[in-house]
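Note that one protein chain of the assembly has been removed; the remaining protein chains are unaltered in position.
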Amino acid sequence: MKKIEAVIREEQLPLVRKALEDVGYPGITISQVRGHGRQKGVTQTWRGREFTVDLLNKAKLELIVGDADAQRIAQTIAENARTGAVGDGKIWISNIETIIRVRTGETGDVAI
Amino acid sequence: MKKIEAVIREEQLPLVRKALEDVGYPGITISQVRGHGRQKGVTQTWRGREFTVDLLNKAKLELIVGDADAQRIAQTIAENARTGAVGDGKIWISNIETIIRVRTGETGDVAI
Amino acid sequence: MKKIEAVIREEQLPLVRKALEDVGYPGITISQVRGHGRQKGVTQTWRGREFTVDLLNKAKLELIVGDADAQRIAQTIAENARTGAVGDGKIWISNIETIIRVRTGETGDVAI
Amino acid sequence: MLRRMFQLRRLFAVCAGIFLAMAFISTVGAQEEPFDAAAAVEDLTAGLDQAWLMIAAFLVFFMQLGFAMVESGFVRSKNTTNILMKNVLDACIGGLAFFAIGFPLAYGLSGAESNKLFGDGNFFLDGFSDYATWLFQFAFAATAATIVSGAMAERTKFSAYLIYTFFISALIYPIVVHWAWDGNGWLSAFAEDPIGTNGYIDFAGSGVVHMVGGFAGLVGAIMVGPRIGKFTGGKINVIPGHSIALGTLGMFVLWVGWYGFNPGSTLALSGGFAALAAKVAVTTTLAACAGGVTATLVSKARSGVYDMGLTINGILGGLVGITAPCATVEPWAAIVIGAVASAVVMAGIELLDRIHVDDPVGAVSVHAFAGLWGVLSVGLFSSQNGIGTAYAETDQYGLLVGGGVEQLGIQALGAGAIILWTVATSAILFGGIKLIMGLRVDEQEELMGLDIGEHGMPAYSFGDVLGLESPGSAPGAVPAARLAGASHPAGPAQ
Amino acid sequence: MLRRMFQLRRLFAVCAGIFLAMAFISTVGAQEEPFDAAAAVEDLTAGLDQAWLMIAAFLVFFMQLGFAMVESGFVRSKNTTNILMKNVLDACIGGLAFFAIGFPLAYGLSGAESNKLFGDGNFFLDGFSDYATWLFQFAFAATAATIVSGAMAERTKFSAYLIYTFFISALIYPIVVHWAWDGNGWLSAFAEDPIGTNGYIDFAGSGVVHMVGGFAGLVGAIMVGPRIGKFTGGKINVIPGHSIALGTLGMFVLWVGWYGFNPGSTLALSGGFAALAAKVAVTTTLAACAGGVTATLVSKARSGVYDMGLTINGILGGLVGITAPCATVEPWAAIVIGAVASAVVMAGIELLDRIHVDDPVGAVSVHAFAGLWGVLSVGLFSSQNGIGTAYAETDQYGLLVGGGVEQLGIQALGAGAIILWTVATSAILFGGIKLIMGLRVDEQEELMGLDIGEHGMPAYSFGDVLGLESPGSAPGAVPAARLAGASHPAGPAQ
Partner (left out) sequence: MLRRMFQLRRLFAVCAGIFLAMAFISTVGAQEEPFDAAAAVEDLTAGLDQAWLMIAAFLVFFMQLGFAMVESGFVRSKNTTNILMKNVLDACIGGLAFFAIGFPLAYGLSGAESNKLFGDGNFFLDGFSDYATWLFQFAFAATAATIVSGAMAERTKFSAYLIYTFFISALIYPIVVHWAWDGNGWLSAFAEDPIGTNGYIDFAGSGVVHMVGGFAGLVGAIMVGPRIGKFTGGKINVIPGHSIALGTLGMFVLWVGWYGFNPGSTLALSGGFAALAAKVAVTTTLAACAGGVTATLVSKARSGVYDMGLTINGILGGLVGITAPCATVEPWAAIVIGAVASAVVMAGIELLDRIHVDDPVGAVSVHAFAGLWGVLSVGLFSSQNGIGTAYAETDQYGLLVGGGVEQLGIQALGAGAIILWTVATSAILFGGIKLIMGLRVDEQEELMGLDIGEHGMPAYSFGDVLGLESPGSAPGAVPAARLAGASHPAGPAQ
């Protein structure tokens, strides 16, 4: 099994989720994070003074998927999260050794 | 060393934490996430109109544990997070290469 | 590629970020978490009654870095997050198989 | 004395007002008629006094917001919608109930008289046209009702609460009003032949309003039981509220509203009452200040921190305490009464914890216990001059300022009667509800929060974008569960 | 009748007040002159009446806070600063516009007269010194303006909104005021020779204020179009607001403010008006209560939960509904009117969803639709006695209480005229803005939230420490983008 982690723009999330539904996926866990890569932050203004916020809100997606599906699902995310401007985010994949479905106690691919 | 990640119902957290204390564990990191797997969301109502919220709040637990303890601790979590209904969550285990205790700079099993 | 995950005190974050900027790093993703290890919590007071909060707010950092940089960056974080008191946190490193830059679709070290 | 006379004058003034309006219409046409000073003064007097009553009523009604904010700040965010909606429905149901039944039972007259125990006329305001009085009394009734929601917060069924709130506004509270404030009430200081020398003195209602709400809340809190996790195996746990900002907002709103509650209880400005109202505003202020300072210093001494939650409760305790004696004590005594009230509140919170009664917002300590202290303090601190100006020339006044023990005894009697009535009727009411439909939400709902279970919506949603995609339920969509797990208790594995 | 006379007396009283101040100064020196009762009474009358008007104005202005809080609670957190600032600027721009142009168009007199269609004098308050009247009318104008922001929330350009708000305060609203409330207005019940028997009766402005705001909002909501994601392929989606606590806070503030809006519309207390104001306060209260209870019960029956959002809307609907008839109907009718208003609001929300008009906070349903109901209800429920006391002895009153159909007809005529004028002028105004500068923010900004795009700041920031390190922009620093992506549409890869 693989774990796909994707950090994307919050506002692309609806699109990505729709695309995932179309290709099918076993489940997803999402959290709010902040970060920056090449993107250099945005300017905000507080009582007359401008300042740079260099950690921007992003959505982090985690999906545990079977080995066979990993590449396809990662591609789906990448394509739908893309706007072409800096700040689009990163996706990375790592290996998972065991998975347990809490409800049933099942483990292995059937538990994904 | 292993990393155990568990996504469980928020309301099961107290039970799980108590059970973990009973079996012993080195430390824990918890975050609020949203997700769905087989669970199809809940209905909410906003000014007269019902709608489905399909991302539900969950608690995500991360524990770095020694290789020997991983299975036992994952089982403890699974058993105590279980209600038997969809939405109970997933637990997955992956490998960790290095660990550093910030306070002392120690690394390896002693730093867990 | 490696993934560095660090759980540190929130109030050390500015220092750590400054140090990271000095040594250079490709990007970072930060989230708010709660946790405890050896630290036994703090006392709070609510309408006259004291209680122990045993899950403390921490900042979690995630950085995907090249294999060569992992050790150096982890050390930088450790040194700058250190106060010497319990609660300083943990850093752990694991392996990443693939990385994709969403904006361009590039993969591999160039996408970090 | 002033007040006793006033009751009669009120009706007269209102009638005069209506008469004058007519007179006015005709005189305007013939502008040059001789000036009738007496009629004009009568008109102005009615205008001034009714304006005072209305403005005071607006301020007292404003306290609804104060209660809603303090209570919601002191509960967890998952029960915020629930406590807010209880506060809103208190006002709404209370208004209709008090219109139909409550006010008639308190002050209603069938023929020319009611009896010593309850009013019996003017149902649905039939034949009653002193609207300013109704408005003012309604705002008080809404206050009494709203106190209970705090004591029973975070676990009480919404439907059960609605039934309760109807009955406190329609029955439990109005009867006490009749006893203590109607000219015919058996306890009333305004009765022809009052009990003892002065009758039971409760100027703005430490007993009539706050003890009724507070003791009903106590009974409710006991009967509904503590929240899950509050007391575990003899251990007292702490369940902090979710917003000190809302709590502080509510406290300040209540303080401002109290300037309607206490000074407004002169019911008039003319006839020298303005000076009395001003004095009441001062004693009210000083008691609140003393309550706040006391709680701050005591909490610092006890737990080493300046405890904002206790300070809010302490100020409110000071305000509740001064509500009965505000017109009859001197400023220095107001400070003492406020400080002691604050201590009573803190001791009450400790006590309830010890005996495992769970009052999430401190409503019982603030309203029942500090209210009781306020009622008794009339018998301890009222000055001869104070009672003389507001009620009647008398040699029965505060024990500690040399006025003998009689008034203290009557105050104790009044307090006892109010407690007895309130506890008895509340116990029957909550007992009945528990038997027939249950008082409490089920465990799963309590854990998930009542906002989701009873109202279908959390109170807050700060992560905009993450929530955006939620689709509306298209007709025919698969019905989703209201509670994530509750509706599938060990449902079939898929 | 009372009111008609009153208009003349007002000017007289103010002049008398100024004269008296002078007189007073001289008499104080010679304290022992004979007491002039008529002069003293005149002074007190002016004092009392102006105080009432001012206090009512303060309460009505307080409603600005109520609108700001309800509207911000009902939108997403990413558009909170935006809706708050729109509400603030409504008041600020509205105040200046109403001073310069609005009030003159409503009530201004050049020479001794205006015409039936608009006032034409006293620009910049030149030659006008009845300041209490201006203040009261300003607070009303601000109310009408602020309604629209809710209906167009979460997607309207700030600059476009500023232009609109200037014109509603300077032109659209004042003309309607002139028609309905000025002594020369063609619809006015205070005209020498009013239309029909009584003229158009709208005591505190269900039509004049709320329908104007509500229908302008309807036009605006249609012209700006629905929010992204609200209607997708024929499906009605739900976009919940971000804070029920703010919504409830706002509702209670509005309720309290309404005690200035309705009872204050007697414009005086003397001459028997105090009793009328008190009656108005009671009908207002009962309608609000009935609106709240109705929404609660209907929502429970329809969707199985006690729906807080609808309850808030229902109470506000009850208040809007009773605003026209508050002085002329009996308490029982107020309950009916409030309950029906609440039902109208709920039906309106449903209807707008169905026809794909996106009104994020329910402003159109609450103000336009319940306002229309309120105007018509005058013709249905006004009692003969009610109209007699507040306006004129007449045999034309409520249809359902036996007073014939004429008044209902006139009410319908008035409502029709208001709708026509408001819709026409709003359509031209919003159409013009759309053409010249655009009404709507761009898509990227709407998705990110208007707070960032228009105001450079999110409304909330709860994670302190994580934000601490943000450095201020040193001069010469690399300019960063306002929107994370918008300004680099497919910018060069680095």
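Per-chain numbering from 1; labels A, B, C, D and E assigned in written order.
Just so it is clear, a contact is a pair of C-beta atoms (placed from the backbone, for glycine too) under 8 Å apart; a residue touches a chain by one contact, two chains touch by 3 or more.
Predicted, not measured: the structure shown is a model, and the values here were computed from it.
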Selected from E:74, E:118 or E:134 as touching the chain missing from the view: E:134
Residue touching the undisplayed chain, where the options are D:77, D:197 or D:444: D:77
Interface with the undisplayed chain - residues on subunit C: 9, 11, 14, 34, 38-46, 49-56, 83-87
Those residues of subunit E which, in the complete complex, touch the missing chain: 14, 17-22, 24-25, 28, 35, 37, 40-41, 43-44, 46-48, 50-51, 53-55, 57-58, 61-62, 64-65, 68-69, 72, 80-81, 84-85, 87-89, 91-96, 99, 124-125, 129-132, 134-135, 138, 158, 243, 246, 249, 454-457, 459-462, 464-465, 467-472, 474, 482
On subunit D, residues whose C-beta touches the chain left out of the figure: 1-2, 5, 9, 37-38, 41, 44-45, 48, 51-52, 55, 59, 76-78, 229, 232, 235-245, 248-249, 251-253, 255-256, 259, 263, 269-279, 281-282, 285-286, 288-293, 296, 303-309, 311-312, 315, 331-332, 335, 389, 447, 449, 460, 462
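We take it that only the chains that are shown with their structure count from here on.
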Contacts with two or more other chains, residues of subunit E listed in rising order: 229, 236-241, 303, 305, 307, 309, 447, 466, 493
Of all residues in subunit A, the ones touching two or more other chains: 11, 14, 30-32, 34, 38, 55, 83-87, 94-95, 103
